[in-house]
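Pasting in a structure now, in structure tokens, and then I'll have a few things to ask.
All protein chains but one are shown in place.
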Amino acid sequence: MNEVKETGRIEAFSDGVFAVGITLLVLDIKVPTLPLINPRISLIHELAVQWPVYAAFITSFLTILVMWINHHRIFGLIRRSDDGFLVLNGMLLLIVTVVPFSTSLVAAYIVSPGARTAVLVYAGTCEVLALCFNGLWRYASKDGRLLARDHDALVAHGITKSYRHGPLMYVIAFALGLVNAMAGIGMCLALAVFFTIPPAKHVAKHTSRTV
Amino acid sequence: MNEVKETGRIEAFSDGVFAVGITLLVLDIKVPTLPLINPRISLIHELAVQWPVYAAFITSFLTILVMWINHHRIFGLIRRSDDGFLVLNGMLLLIVTVVPFSTSLVAAYIVSPGARTAVLVYAGTCEVLALCFNGLWRYASKDGRLLARDHDALVAHGITKSYRHGPLMYVIAFALGLVNAMAGIGMCLALAVFFTIPPAKHVAKHTSRTV
Amino acid sequence: MNEVKETGRIEAFSDGVFAVGITLLVLDIKVPTLPLINPRISLIHELAVQWPVYAAFITSFLTILVMWINHHRIFGLIRRSDDGFLVLNGMLLLIVTVVPFSTSLVAAYIVSPGARTAVLVYAGTCEVLALCFNGLWRYASKDGRLLARDHDALVAHGITKSYRHGPLMYVIAFALGLVNAMAGIGMCLALAVFFTIPPAKHVAKHTSRTV
Partner (left out) sequence: MNEVKETGRIEAFSDGVFAVGITLLVLDIKVPTLPLINPRISLIHELAVQWPVYAAFITSFLTILVMWINHHRIFGLIRRSDDGFLVLNGMLLLIVTVVPFSTSLVAAYIVSPGARTAVLVYAGTCEVLALCFNGLWRYASKDGRLLARDHDALVAHGITKSYRHGPLMYVIAFALGLVNAMAGIGMCLALAVFFTIPPAKHVAKHTSRTV
């Protein structure tokens, strides 16, 4: 720990973007317009009819949360920075800010003829996000150049291994979406839930010290 | 204090979500549309007519503020983190971002037939928020596993005890809302004010050192 | 500096609210709707017609910026916190988030019959903001209870003295607004500019070390 941590402000800026992006998601849940002549039941009905919005909100919230948890996890190993790293991190954040748009698109079109297009945009966004994440991590961890000098090589390797699955998974979700919109978005939701689950014990034991 | 504080970035991210969420509340206070042909009195009137919006804004602001103060208070005792803790904290933040929506709903429907539904959604949001808070704290404080090794057991116990009341209180507010919307939202407002009041002296004396 | 700084997270949360609030101001500057049949000159005209929006934006930005600079300045002297302080700081932040609304109101009504009402709301918001600021500072500085033990009493006294003027100034701006809306908002703008100017040299010399 006598090695100076140089990435404090990158983390602060990234935290800000993640925090704003994740909080903006809720703006997509609209208050139904006032039904002046209907009885109470209609508000319940109008709230229930919005179910795709709630599902998209939860999917996106979990997606961004998982991305933040992973960002947090790899920055626990990273100590240094350079210009290329700043640019790659910026690309990652660009995609993070696009997630609320993709979410809105799915929420608006999931029960309409545009559902397939919307789901493909959503899965595509997740795919690019996963690719950016892999790129950022590989750039930082190659020969351990931006990592802490005393980092645990096994942990770093474990992260590399687990990240490899992300892009492939979302390609499958994309392909599923081509066939059936619901199946595609369902797989995106499942992936968000899956990636929220802590990694296997032997990895968790190591990373818990670096959180 | 020679124990390393590992939760800095979790707090930074959480602070961001709390800060954005609490600031977005004001977007619900709309500027009345231009009354081109009316005299000045109409603007005053149109502003006055919006009173449910102001009441909901203040209630929600206090609710999120109290949640932040409590988040701040328990993180004063917490030193470590793990994946389960990150996920529980994420669930808490998800509910925090939903508060502005529930607020808008109450503000829009409090003087309409949908008032009861809106109040139940609001009280339900607060209930889940209180449950998340209890869950987060119990997860962290169980056997003191994520707390500072030198934490004051009396303070931790005091927090556990005072948090126990939250979920019950909001269940009562929910039940009140079933009978009478105004009574339900009134109790939510009263609870927000109540929880803003500093805890009893003997607890405050201890916690003030950990703020 | 061997005295622990306990207010880090209060500052982080406050910074978040200030940052979001000051950034939301720009949402009030609307892009004119597409004039499909008009030549280029109309966009210039429509942008020029929005001058009250730009004036309100700059006034509010400066107002929040000045409040942040002052918040930053007094927290340079403050080392400790307690529950009452957290609540007072929360009240201050509540008013900070209301500034964008008051700004929108003025921007929408400054050239209409509702101008006087809008300006009174704006001046009133600034008045409450100035009062909250005085309250927060007096609470923290009374007998130096939350200040650094080695704080410069002269600097603290200088801050108390300069803050005294704020509430009175905005009462005058409010009174001016009763007589003439333009005069009232003009004084608010002048005050924002005035408070942006660094304090007199002998105070600046001391505070510059605590920024």
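Letters A, B and C mark the chains in the order given here, with residues in each chain numbered from 1 onward.
Basically, contacts are C-beta pairs under 8 Å (C-beta built on N, C-alpha and C of every residue); 3 or more make two chains touch, one makes a residue touch a chain.
Everything quoted here is computed from the prediction, not taken from an experiment.
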Residue in contact with the excluded chain [from A:50, A:81, A:134 or A:160]: A:81
Contact partner of the left-out chain, one of C:65, C:148 or C:172: C:65
Those residues of chain A which, in the complete complex, touch the missing chain: 4, 6, 9-10, 12-13, 15-17, 19-21, 24, 80-84, 86-87, 90, 93-94, 97-98, 100-101, 104-105, 108-109, 112-114, 116-118, 121
Missing-partner contacts on chain C, residue numbers: 1, 11-12, 15-16, 18-20, 22-27, 29, 31, 34-36, 38-40, 42-44, 47, 58, 61-62, 65, 68-69, 72, 75, 196, 198-199, 204, 207-208, 211
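The criterion applied here is as follows: only the chains that are shown with their structure count from here on.
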Interface sides of chain A and chain B: same vs different residues, half threshold: different
Angular offset of chain B relative to chain C [C-alpha, multiple of 5 degrees]: 90
Chain centre separation (chain A, chain B; CA means) in Å: 25
Where chain A touches two or more other chains, by residue: 16, 19-20
